[in-house]
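The structure's right below; bear with me while I get my questions together.
Left out: one protein chain. Kept in place: all the others.
What follows is chain A.
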Amino acid sequence: MVKPFKKTLLLALLLISGMAQAQHDQVDEDGFKQPLKHLQFNPGLDQEEFERATLTALNIYDPLESWNRRVYHFNYRFDEWVFLPIVDGYRYVTPTLVQRGVTNFFSNLGDVPSLLNSLLQFKGKRSMKTTARLLLNTTLGVAGLWDPASKMGLPKQKEDFGQTLGFYGLPAGPYLMLPLLGPSNLRDTGGLVVDFSAKNQVNFLNVAEASTHHPEIILLEVVDQRSTVNFRYGQLNSPFEYEKLRYFYTEARKLQIAE
């Protein structure tokens, strides 16, 4: 009685393992799964979608290209020789906790123009959230040194005047590489100026006024900003970094405006 039972069990096991094998019929005798086999290829293998898409993407209005490229190289050098050494020194001497406090503090100030621009675009929900962030972080977060709002599920939602202009349909205009500030365009450069003066007008937490007497506050803000932006010139490691940066910037702005 026992023996035939064992045999059927063995048979059943063999069958099961056979089925398990059949499920992976793409696997060859080396155990290679041939991942490209099920892809749908263009039959002639002669489509030029990559070329078409990329050549189209290179069409960005850039009448000041020669100037822009020079500024790109200037920024690259400045970053390498001045900016990043300062940032590294700052990071070396400042404890991580303090760095985070500084970042949070300036980020909290930045929520003021974000709120104004959300209002200008009639984004009700976003305005409410940014207001809540400002209230929470300025009080509970001690003038913005901590960011309890993000932990409570209110992530930062940046809006600038360039985005507001884009929201109302203003085109980007010519691409511009701004000295020290990096990639931009005519519309966003205008936006930058407006946001800057708005910040000065509002004078939130009296920082704008204090910085006129203490330019080191501005310096700290600039250094903090550079240390939180991850981009490094040369990081794309391509002779065509200028073109790639231009494309990424333009598309990222489109995305920010559409969202």
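One rule holds in what follows: contacts are C-beta pairs under 8 Å (C-beta built on N, C-alpha and C of every residue); 3 or more make two chains touch, one makes a residue touch a chain; residues count from 1.
One rule holds for everything that comes next: contacts and distances are computed from a predicted model.
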*What name does the UniProt record list for the absent chain among "Serine/threonine protein kinase", "Putrescine transport system permease protein PotH", "Probable sugar-binding periplasmic protein" or "Transketolase"?*
"Serine/threonine protein kinase"
_Chain not shown: contacting residue from A:89, A:124, A:171 or A:234_ = A:234
*May I ask you to list the residues on chain A that touch the chain which is not drawn?*
27-36, 38-42, 45-47, 49-58, 65-67, 69-70, 73, 76, 80, 91, 96, 155, 157, 232-235, 237-240, 242-243, 251, 254-256, 258-259
